[in-house]
Each structure stands twice: as C-alpha cells, then as structure tokens.
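The complex is shown incomplete by one protein chain, all other protein chains being positioned as in the whole.
Take a look at subunit A:
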Amino acid sequence: MTVNDRFITELYPSPCSSTSSSPFNSPLVHASPTVSPNLRPSYLLDLDDDDEWNPTILLLSRDAKKMRRISSASAVTLATIREEEDIAISSNFQLYIVSPFASIQYIVMALSGLSASSTVPSRAVHSSPSPSPYEQFIPEGPVACPICDLSCVSLQQLNRHIDDAHTLYAEGSGEDDDDDDDILNPVKTWFKAAQKKVMLPLKDKNTNFARFSSGLLDPHLMSNFSNNLQLSSQQAPVQVLPEADQVTKAHWQPDRPNATCHHPGCRKALGRSGVGKRHCYKCGQLYCDQHVQFTMRLDRQAEHDPYEGIWCPVCQSCFTSQEGYNDHEGTTRDRTTLFLKGRTKTMDRVHLEENRLEKRMERLARIHALQDVDSPTSSPVPSGRLSPAMQAKRTHPNPPSHDAPRSLMHRASSSSVSLLGLRKNFRDAERTVVGWEEDANVIVCPIDGAKFSFSNRKHHCRLCGRVVCGQPTCSSEVPLYLDMSIEGMDAEPVGYTRICTDCQRSVFRRKMAHDDMVRPPPVVGLYHRLVRRKEDVEKELPVFQQALAMLEKGDVQNQTHDDFKRAAQTRKDLLSSFAQLDSLSKTIGNLKKPNSPSYQHLHQNIHIATTQWLQEHMSALRMVPHILKPAKPSPDVASPEKIQAQQQLDILNEQYTQVQEFITDATKKRKFDDVKNLRRNLAELESEIERVKALVAS
C-alpha cells in the first residue's frame, strides 16, 4: 500500500503482516524520527516524542501550517499532507480527529476516501460554535447522523441524538458478544484517556465524545481489529468509519517490495525516492505518480458513478475506458416513422387520384377504340374491349414501340398527324370524360408559367381538363390502353391523346417504376456477379490463411500430402476468383452507355474500386509461395524441380501482368521515370519467364 503502510511494516513487521487480511490498515502511525527519511518529503510527519503508546489522534488537513499549530498545543500526532496527497493518506489512516484548541472542541471525522474538494463538514461534530479559523469543518445547515442518517438541525442536536439513540446500541452489542466487549473496552478506555488529556484545557463539560465515538464503532468492524490490538499489546488508537462512504480497496493489488508502475511502457520501480507509489482506485493496480493523474467518481464498489460517486484518483486506462469516453458515434435521430405517417396519407390520396385518372384514361381509350373502328379502314367492334386479333389487324401509322411510355410521351404528336381528321371527332367525345377549362380564363400555362401566344398554343389535358401549353415538359401525347394494369400496357395502344405531365405522373406512376425495374442495364447483372465473387473470396481467404498457418506450424516431414494439396487447391481457386473478378471489373469498366455520363462514371468507378479491392486482397496471396516452398518437397508425381519451376512460372506471370498494369498507369500519369524503371523490370521478368519455361519444358 502506500508509504505509511510500509513504514509501519518496518517498525512492526510481524503484527502488521498478520493483519494484512483485514481490509483496514492499521491506523497506527507512530514513528521515531529515524524512520522518516524513508518517507517521501511531501509527507510531513510530526511525531509525539512520547515513547509510550499513547492514544494517537491524527489530524488531517490540507492546510499544513494550521494543523501544526494545533499539534504543538495539544501534543497530538499530526500528519500534514500536501493537498493532493490527502486521499492517499486518509485512505490508509481511517481518520477521526480530535482537536482541542483554546476552549473549543471539534470532533471531526475525516472520512476515508475524502475527496480533495470536499471539506469534511457533512460528518463533522462540534460542540460549541464559535468563530474560528476552522469554520471549514463546521457544517452549515442540518447535519445527518453518521449512524442512522437521521437529520438534525444542529450539531448539538446531533450530539444529543447520538447520546440517546446510539449509546445503547454499542453497549448492547458489547453485552451480546464477549469478544467484542473485550475489544470495546480497551477502545473505550483509550478514548476516555484521550478525552481526559484532551479535555484538560477545556472548560466544556458537555461532551459525549467517548460515548459518541464508541457508538460509532460497529462491532462487526471492530472484530477486524482485534488481532491488531492484541498483538500490539498496547492500547492502539483505533477508529473506524462507517463503510458507507469509502471506495472499496478489497481489489487493490497487494504491495510488493519491487513493484513497478503498471502503466504500459513505464515500468518505473516504485517506492524509490522521487517515485511515488499509488493505487488506481478503480482497477487497484499500482502506478507511479505520473500515471494516476486522472480523477473520476467512484461508488463504494469502485465502479464509475457519475451521480453520487466520490472523486478518486484513477489511472489513465481506467479513465479513458470509462463508458462513453471514446464514443465517436454522434447522436442521430430517426424521423422515418413520422415521415411514413405523413406518406400514408399522401399515398391514400395518390391512389384515389390514380384510380380516378385511370378510369378516365380507360374511358378515353374506349372512345378512341370506337372511333377508330368507325373509321372506314376498320370493321365495327361490338364492345370497348378489343380482341388481340383485332388489335393486330389495325395498323397504326407509326407503330408504337414497346418502349417505356415516357419515350412515347416525348415524341410529340407526329404519330397522330394522319389522324388529324379523326381527332376532331374525338374531341366532343373526349369532353364527356371531363369538363374542359374555358380557354379565355387562362393566360399562362399553370405548369411552367409561360404565356400563351400564337406560337405557344393552348392545349387541354384530357384527364383533368386544365389548359396547358404544348411544351414536352408540360403536356404531351400519350398512348391509350384499354386495360391500365401493368400487363395491359404491354398491349398495343388504341390511340393517342394529350395529357398534362402532372396527370401523366399519376397515371403512369406504377408503369414507370415497373419498367425501370424490369429491364435492368447490363451493369446490374455484372455487378451482381462481381459481388458474389467477392463474397466467395472473402470466405475462402481466411480458410486458406488458416491452412497456411497450419502447414507452417506443422512439421514439414510429418505434414500429410492432403493438407498440402488442399491448400494448393484453395490457392488455385482463389487465383481463379481473382482473375474472374479482374475480368468482370474490366468488362464493367468498358461498358458503353451512350449519352449517359452518369453511367460511364459508374462503370469506371466500379472498375477502380474493384482494382483497389484486388490490390488489397491479393497481397495476402502473394506472400504464399515463400511459405509453401519448404512444404513442397513432398513425394509428388512430378519431379520437385518441375513443380517448383511451375510455381515460379505462375508467380512470374502474375507479376508480369501486374508490372504491365503499373506501366500503363504510370504512362497515363506521365511519370516517365517510373515507366523507365518499370520497363527494365519487365524486360528482366520476361527473360526470367523464358528461362523458367525452358526448365518446365525439359
């Protein structure tokens, strides 16, 4: 443990080692000046010269000077500690302070694990309030009883409460258990002696110090001390605090004489002069001073507790591994539900509208079909529905392709030029489907806002009746189908009519989405294959590496033929996968899609990404031959030289292609120095390949 503990051990080797099982260290600090050189200079120990084991009262504070004065006045042992050390000390001393000074008596219990920032107050007891420099120890407002947590208005009241409520408890427990009584008695007498000594200069008559303090002593805790007390065969100063307010030290690493700092890379020998020795409160490991510079709040189980925890010094790894410390994932908020709620409403509306427009569309189609039939070229048709045979018979001036309707829409009215005469006939019938907006009321196109003029004619949308302009972005001629389901639209249209783009979007919404998904561009299929290959490789590669590792580990002689073969087979598979990937990505890279820069870009980027991926993954494979070489001299069908040569050839060929790639790449980037180098390389490779080839052939 810390300095003080060690120093006790030096004085009383046997008793202390026997108490090491106790979670509490001996609170006994009494040393002759000869020992003090062992102490770190930052610890100032003022010791009572009295060689007798008098009750020792420790006063612990951050203010060294103040405390010294008290000590000279009352001859109590005093430890003054530098500000940042007081935690270390208090944790070893289990403190309890009695400070007689002038006519005031303070009983201050400094709780162990006392944080640097909090001044004792919440548990301080003080009998007569008076202005003093020690007001920092006087709690303001109500205080809580340290035993039962009853809150008292003033310290006097707390005193009385302790008298009434807890004196019996201590005595009672003493009667219950003889051992405890034995222990309690010396303690009590000790406190009485201490009190007498302390009280001498005091006129105050009304302290219940002894009873109070004995009341504090939990019999259970006391038993921990029995050994210590008896072995020291003296009345040792013992004071224990309720465990409630200290961070456990049960998990602390025991102090070894040649301990080193646990911080990775530090390994400083601890306990030497200049190198402090401290525990991390959380993990319990020993560290040097520099590596316990962090503080965090811990609860009694030494677990992180940001709410109620006590500030404790901890090591870097405990500090940085606290939850959320290295959390780089930012906050996100999902608004999808809200969005979907809104969209359901939209879709209800859209579907309604769609149905309505589709109905109109079908009515229009029927009108067209009938009119068509009425025209001289065709025979009459009984109903709006046309048989496929009929449709086939009818020849449209410009046979509509099975292209997406979009393309048809944009192909202005050319298809219906010859139908001009017919169109007039449709008009009246078409108006029955939906009422047309009055021409005179409309000055600008509602879609693009263009003014109507002689060149910018007014058109009516046959589905909603609005007046729109004839720009392809506003309205266009679309094919009419008798059946508006997706399959129905595969049939030949019965005619063409003009509708606005808004209506087009609604009416062909499903059809458009369907068409796009049905006929995927070639890249989709290729990419799908690419991804599958990649997945294969990603699955195979670790298997292969494992096999290699095994081959490497196993004795070359004992290695079975099968293992080797399997590894070689996997490697071959992988190589072919890589080759396929490469060719696939090249195919994608070379795909042509005229007039579509986006697709070109897509193809090229897939190619680049795959090349990157290959470079990354193939490097693992490249290392193989090194390892496989020693494994090779297995009794094989072919001569070992030949296999070796064959393998070498494989590698060389592989490298040959790679260098070639580098060259093209470098040329593209105009790095001619590199190219020169590479070319030399290539030439060397070539000659090497020739040589090996000859070897294989022989």
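Methods note: a contact is a pair of C-beta atoms (placed from the backbone, for glycine too) under 8 Å apart; a residue touches a chain by one contact, two chains touch by 3 or more; residues count from 1.
The rule is short, and it goes like this: contacts and distances are computed from a predicted model.
Enquirer: According to UniProt, what is the chain that's been left out of this complex called? Choose from "Vacuolar protein sorting-associated protein 45", "Signal peptidase complex catalytic subunit SEC11", "ATP-dependent DNA helicase 2 subunit KU80" or "Trafficking protein particle complex subunit 2-like protein".
Expert: "Vacuolar protein sorting-associated protein 45"
Enquirer: Just name the one of A:K249, A:H262, A:H279 or A:R297 that touches the chain not displayed here.
Expert: A:R297
Enquirer: Out of A:L581, A:I606 or A:A645, which residue would touch the omitted chain in the full complex?
Expert: Touches the omitted chain: A:I606.
Enquirer: Please give every residue of subunit A in contact with the chain that is not shown.
Expert: 117, 293-297, 306-307, 309, 311, 316, 319, 323-324, 327-336, 338-343, 345-347, 350, 505-506, 509, 513, 516-517, 520-521, 524, 527, 531, 596-599, 601-602, 605-606, 608-609, 612-613, 615, 619, 622, 648, 651-652, 655, 658-659, 662, 669, 674, 677, 680-681, 684-685, 688
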